[in-house]
Each structure stands twice: as C-alpha cells, then as structure tokens.
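Here the complex is missing one protein chain, while the rest keep their positions.
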Amino acid sequence: MAVIEIEKPKTYNYVFSSYLKPVARVKPGDTVIMNTEDACEGRIQTAADLPKKALSSVAFLNPQTGPIYVEGAEPGDTIAIKIVKIEPTTNQAFSAFAEFFGGLSSGPFTRTLQEPLKEKVWIWKLKDGKDGKYYINDEIRVKVPFEPFVGTLATAPKLEAISSLTPGPFGGNQDVPDVRPGNTVYLPVFNPGALVFTGDCHAHQGQGELCGFALEIPARVTLTFDLIKKKAIAWPRILSPDKIMTIASARPMEDAARIANVELCLWMEEEFGFTRWEAYELLTQVGGLYVGNMVDTFYSLVASIEKKYLVRE
Amino acid sequence: MAVIEIEKPKTYNYVFSSYLKPVARVKPGDTVIMNTEDACEGRIQTAADLPKKALSSVAFLNPQTGPIYVEGAEPGDTIAIKIVKIEPTTNQAFSAFAEFFGGLSSGPFTRTLQEPLKEKVWIWKLKDGKDGKYYINDEIRVKVPFEPFVGTLATAPKLEAISSLTPGPFGGNQDVPDVRPGNTVYLPVFNPGALVFTGDCHAHQGQGELCGFALEIPARVTLTFDLIKKKAIAWPRILSPDKIMTIASARPMEDAARIANVELCLWMEEEFGFTRWEAYELLTQVGGLYVGNMVDTFYSLVASIEKKYLVRE
Amino acid sequence: MAVIEIEKPKTYNYVFSSYLKPVARVKPGDTVIMNTEDACEGRIQTAADLPKKALSSVAFLNPQTGPIYVEGAEPGDTIAIKIVKIEPTTNQAFSAFAEFFGGLSSGPFTRTLQEPLKEKVWIWKLKDGKDGKYYINDEIRVKVPFEPFVGTLATAPKLEAISSLTPGPFGGNQDVPDVRPGNTVYLPVFNPGALVFTGDCHAHQGQGELCGFALEIPARVTLTFDLIKKKAIAWPRILSPDKIMTIASARPMEDAARIANVELCLWMEEEFGFTRWEAYELLTQVGGLYVGNMVDTFYSLVASIEKKYLVRE
Partner (left out) sequence: MAVIEIEKPKTYNYVFSSYLKPVARVKPGDTVIMNTEDACEGRIQTAADLPKKALSSVAFLNPQTGPIYVEGAEPGDTIAIKIVKIEPTTNQAFSAFAEFFGGLSSGPFTRTLQEPLKEKVWIWKLKDGKDGKYYINDEIRVKVPFEPFVGTLATAPKLEAISSLTPGPFGGNQDVPDVRPGNTVYLPVFNPGALVFTGDCHAHQGQGELCGFALEIPARVTLTFDLIKKKAIAWPRILSPDKIMTIASARPMEDAARIANVELCLWMEEEFGFTRWEAYELLTQVGGLYVGNMVDTFYSLVASIEKKYLVRE
C-alpha cells in the first residue's frame, strides 16, 4: 500500500467535475496525503481582510485539491474514504461574516430588500493547552478545542460539473462535523476512477455552521481509499466507531431530513437485517438527526443510529 | 411549598386555551404531580388496535391535563418549570404507523395522491434490566432504555385556542427530548396565571420522532413551578445541567432553525455578556442544532450551547 | 329572504372562534351587509401614521365583523357565500411597510439578524376616472383601478380559536383576490351555525400581496349566504363565472400548491365526472396556479381550471 502526497494546486478548480484531469492515480488501499487550501484561498489573514475586498479578485470560492483517480473504480461502485488525520498547516483559523451570507442573514436564495449584516473577520489563534490544542479569539476569549474535520469531500458527478460550494449525492461541500478522523465516508462512484476532491478543512464547527464560516484552515489531510465493487449507494454514508450515519443535502430542510432517514432505513434493510418498517420504527425511538449545515446552497442533515441499537436480543 | 397532585381529567381538552377553567391553582415554588393520559387516550393497547379503527370514535388527539393557574403570573412574565420526575403508569408503551401521518409519509400538509403506508401498531414492553428499565418490542427485539420526557408542555396563548397537536411560542406539542427530568423549561406567560398544560409523555424518542409516535405512555409527571417576573421571552428555553437551549417550531424547517438560533444569540446577549455578534460567531463554532420533531404541524428544532463555552478566559 | 345590516363592532375580535357570541342570526338565502374596519382599525390615515407608533396601542390586528350564525348549518355542511358588493366607506386606502413584515423582508418566521426595512405609509386617494373609480398615490402616480375583494372570510374552526391574521381550512386571512364580487366562496362548517367572520377589504391587490398591506379599506360588504347540507369540503373553494378554484394555505409554499391541486383533482372527481387521474393530467395541461399571499402566517395559493375545460367532447 503506497503513501502518496499531493501538493496544493497552483491554480484551483472550483467544481466537482469529470472534465478535469486527475492530479494523481492511486490504488484501493493506498493512503493519500492531500494538502488543502482554506475556503478563501488564504486571502483572509487578519481582521482587516474583510471578505468583500479580500475576495474581490477571486471569482470563486472553496478551492479543491484533486481529482484523485482511484484505479478500478467504476460507476455503480462505492468508494470508502477513511479520514486518518487532519493537520493544520498554519497557527490560526479565520471565520467571517460576509454580506448576504450566513444562516441568520438573507442571501442569494432567501432574498430580501434589507441591508446586509456588517462584515467582520474573526481570527482564532491556535494554542497548546493542558487538554490539547485549542483555538481562541481575542474578542470572544472562549477556548474552542481542536477537533478538525473535512468540510468538502466529493466524487465527480456524472456529466455535470458542480460548484465546490454545493453538497449533493456526490458528497461535496457538506460541512458535516462527522466527516472527521476515525470515521469512514462512503461516496457513490459516477465516473471511472471515482475522481475524488477534497478541501475546506475546519478546525472546529458547530452543528449548522451558522454564519457560514467555521474555523477555516489550510490543512494536510491523510485519507485511506478503499473500494466496494458493484455496490451502489444513493447518498453519502458515514461509519464511525459507534454509529452509522447518512447525509442528505436539499432544500427545504425537511426534504434533507426525509432523504437522510429514508436512506438510513434502506441501509438498515440492506445490511443489518431489519425490514424497512422495523427500521422506520426503531429510528423513531432512537435515531439521531442533526443539522450539519444551514448556509450552503443546500442544507445538509445527518441521520444516525448507534450501533448498539443494531443488535437484536 | 406545597405538593399538589392532579388526577387525570374525566373529559379532555384538546386545545391550549385561556377559555378553559383551571383545574388547580398553585404558587410559585409549588410542586405539582400531573397524571397524564397517552396521546391516543389509552385506545391503543395491542397490536390489533390499528389507529384508524381504534381512534374512530375520538375527534381529537393528544389529551392534556390542565390548565394549572400559577398565582402571580402575568403577561410579560416567564414561567420556569422544572421537570422533576416522570413515572410510567403502565408496563408498556405503544408506537404506531397511522395513515397519512409521519415523517416518511405524505400527510395533510405535504399532500400527494399516493396511497398511505400500511397501518401498524408496535407494542413495547417495559422490563427491568441490569442497567435499569428498558422497553422492548417482540418483533424488533432491540432494547430501548427508559429515558422519559414530556412531549407536550404549554402555557395558554393570548386570545387563541390552539390544538394540542401544535407546538409554538407557547411551547405545546414540541416533542423535544430535552424536556426531561433534570432540566428546566422556560415558557412565556400570555395570560394571568400562565395556564399550564401537559401531556404526551414519551418513554424514549429519537431526534425527529420519525413516524410520529414515540414510545407513548400515560405517566405521572412531577413538576416544580417557578416564576420570573417582568421578564418576557419570545420562545421556549431549556436549562440543563450542562447546556442552554432554545426551541423554535415553524415550517419550513429552516425557519425553525433560524428562529432557534436568533433566540439563542439574544439569550447570550441578555444574560451571558456576549454581544449578539460574538454569540453568532461562537454558535457557528460550537453550537448544537438538532431536530426534535419532523412530523407535527410545525417542526421543532433545538439550538444549544454548552455552558463551558459561555465562560470567557 | 331578508336583508340584514351589521354595524361595525364597537370592540373587536381578533380570532376566528366558536367562543364568541354571534352578532346576528340569519337564514340560508338571506343577504347580509357587513360593515368592516380596515386591517389596522383606522389608525393609519396619513403618511405620518407610521405603523410602529400608530399601532403601539393595539395588541392585535385585522379586526373582524361577526360571527354570523347561519340557521341550520351543522358540522359536515358547507356554507356558500356569494360576494355581492364591496363599497368603500372612505375616499382613500392605505398601504404600509411595517418593520419585519412583508414578502421581501425577514420577519417573525423567517428570522435574521438584519435591520428592518424603513417604515413607510402610502396613502392612495380614491378618484373617479372615465373608466371608473381608481386609486392613486402622490409619489407613485400610477392609477390602480377599484377592483375590491374581501381579504378575510372565515368560519369558526372546531375547538380552536385562531388569530384573524391566519388563513387555513376555515378560510380566514387568505388575501386571495378571487374572493371578489360575482364569485361564490365555499367554506367548511365546523360548528353549529357556521359562525362566519369577515373583514380586511382591499380595494386592489396584486398576486402575493407583496409588502403585506394591499389597498386597505374599511368597507360595506354585501354577502348572500347559502347552505349545502351534508356535503363536507376540506379547504375553501371558489366558483366564478368562468372558473372553479381551490385555495390552500400552508408553509412552505409548495405544500400549499400541492394541497390546492389535490383538492381540485378531488373536486373534479366528485362533481365533474373525471377520475382523479384524468383531473391530474388535465390540470397539468390547463390548470392555473397563482400565489394569493406570500406574507401571512401561511401562504395562500389558488389552483384553478376554466369551466370550458370541464366539458368533454
């Protein structure tokens, strides 16, 4: 099993797309270290780098590293990506309020005639504490532990090229905190080689990613790829040490909640010996359902069940 | 401080309403034990009691015990209700699939021309296990621990009389698992005496209450009432040993997510020394956001922050 | 057949409710002239009467005249209300931008942290033109023809008392321009006597009632009541000289669109000799679907089909 390190691209892709040339070819079982840029391409470094100005010269956001071609992956397969490690490559993270963006603002989809919220950049410094690394902002002065995850992880969709700001059946910009070290993410394969993209690491994020910018960091992401042949899934799935989870991204939010739960019922039927009706009933009593993201082009919700509830007496 | 026990009503109210005569008058500080019926008035006892038939003679669902008049409560105050204890009064719980009801079915609001899902009743038996009480169903054979909460807890709205199936600013049928023993729920007071209703206890429920019937039980609910004078809140709040939480109920679901988070920002501003902008930023990084209920007339979402993040360095 | 005139109430009801005493009893076939107040109780008369101040002393909006008890009406019947005539009782109408209200603003349901839009009152003067009466505002200087309708028309719901700002199965604050002279509105009867309320006349309104205040007028409304015994409908229906229409009010808006169209399919099945599948197909090809209101507590949509398409070759 090889270990391959991918450098940050010199120019960026802002789409999940099969029209792009792979930056590397790997085999199932290989470990890939992907160097990723932050969601604003490093243009926000100080509290003075207000988004409108700092981003005026970039046409697109959320630069992606990839695509990685996984040998043997074909449409109808599923790719399993184990998140091994996420290492920040700088000693700070930024968050920001951008105009007409964020869960508590009107925006391009939920439009109003109101003025935008005031722009603001929040710089969070990385520190070593007795309980481990944490981030802290000078004004807020609350310690936020370093618990990183990958905001964006995708395979290329079929025929389409989709903005890297968008989540969907192919994964994408899901901003779901459970895409984190120790967990394995399953994504559908739509094209030969799967064509995997990643980026947008977060040092920490609350459920919902409320203002739209978590603790945004450039990072060195270690992933292990595996392939499940001839097994198709419809939406992303996550396996953690203690839970199985499905992610769905849609609008309105209840559509995402419905999809995630239908997919979880079907998964329990396929692999865990429950009928879909038993699954529907059991999830009613013990399922989890949280909002990963309420700011992106589609909202991402995560349905889950603890593994202990998958064991019958 | 008195302890007052309220028996189950002989006839039921199915509205949160100031047009109803109080069943008891209590003082702030008093403890009230409220005997509550299950959401289907005890009509579903066996797997043969399919909802359409079993409920054919009842015009309304979710019978409520109350209202309780709390001395001294006036519009503009807030009532604090500590959930002390919930004791099931039978040795089983039911759940059910009812036609055109539930999160994974079309229904009266999300209408389609499709056939309904097949009705089914699930009886869950209460057992004692080595780790405590649990419920188990013969078909599903998965142990669900006894972790009860109050599905419905309300004050009477102003002028309106609202169906007891509905959640809103007055609380109501929120079906939020954090309305549980050990936690204190804050509700706005809209009428003299507050006029508190409760019912619809659940022995356990997943986030979302997927099929619309949790582990439904009749119960003996012990509550302690307190009053915060001249402090108005807009939506229900919960204080737990380790978190502060807000509940909002709306459609589409993103509207509930927005309201709950705005209310939590405002609470952090009012009482915890953060500006609303610091709160917006901090919740982005460490807030919680789960779906309490995705089946009722409005969806209930819970936004939260752990108390440890309310302490500044 | 009697003609009964109801004066404006001295104090107002702000709920559709069976807890209120009828102001008159009429018989099917009777004509009732109802004097109605405008939605802000006459408090906005000049451009200086900005809503926040002008309405500071009123706890509720949308005052209603009624309820009218219709002899013989019983739950399960349908009441037919022919809109005969709407006469403005003043020579102006107002519209206004109120804070956190309106289709292009955040509000109590779609909450954000943004500042409100600036308040403004628009006074529209009633004039006689060569093509009939019209309204004109000094700043905008566009003639809007006098084409009045009834914004709010309701029966009392069962058990509930619902804010007069809300539309629903009982009709209510639908703000649908087709509730206009020449048309007949059908509403479900939930209580003995039906208990009919009306108010909130508009001299003209666009589809959507965008800012939330149409050309608001006090008016003298002439209605003829009729009763269809033992026929229950689920949502309001309208019969015009050339169309049949259904109204549904829900959130999100697609839920209202679905309900209105399902109800129209069922109506075509019940009374016009189509199967529901033929109706579904035919509405796809020739149905109408407009937004009556996008600002109220629920959005009201109108589905329709021209009568000429109800005739088979």
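Lettered A, B and C in written order, each chain numbered from 1.
As a working rule, a residue touches a chain if its C-beta (ideal position, glycine included) is under 8 Å from a C-beta of that chain, and two chains touch if they have at least 3 such contacts.
Just so you know, these numbers come straight off a predicted model, no measurement behind them.
Asker: So one chain is hidden, and I want to know which residue out of C:53, C:143 or C:229 touches that hidden chain in the complete assembly.
Answerer: C:143
Asker: Consider the whole complex, including the chain that is not shown, and state which of B:110, B:246 or B:261 touches that chain.
Answerer: Within the whole complex, the residue contacting the unshown chain is B:110.
Asker: Of the residues in subunit C, which ones touch the absent chain?
Answerer: 95, 97, 102-104, 120, 122, 124, 136-137, 139-144, 204-215, 251-254, 257-258, 261-262, 265, 274, 277-278, 280-291, 294, 299, 301, 303, 309-313
Asker: Need a quick check: the contact residues on subunit A for the chain that isn't drawn.
Answerer: Those residues of subunit A that touch the unshown chain are 14-15, 17, 19, 59-60, 108-113, 158-163, 250-252, 255, 258-259, 262, 265, 276, 280.
Asker: Which subunit B residues touch the hidden chain?
Answerer: Looking at subunit B, the ones touching the missing chain are residues 104-106, 110-117, 252.
To be clear about the criterion, only the chains that are shown with their structure count from here on.
Asker: How big is the gap, in whole Å, between where the Cα atoms of subunit B centre and where those of subunit C centre?
Answerer: Roughly 33 Å separates the two chain centres.
Asker: Among the residues of subunit C, pick out those that touch two or more other chains and give their numbers.
Answerer: In subunit C, 110-113, 252 touch at least two other chains.
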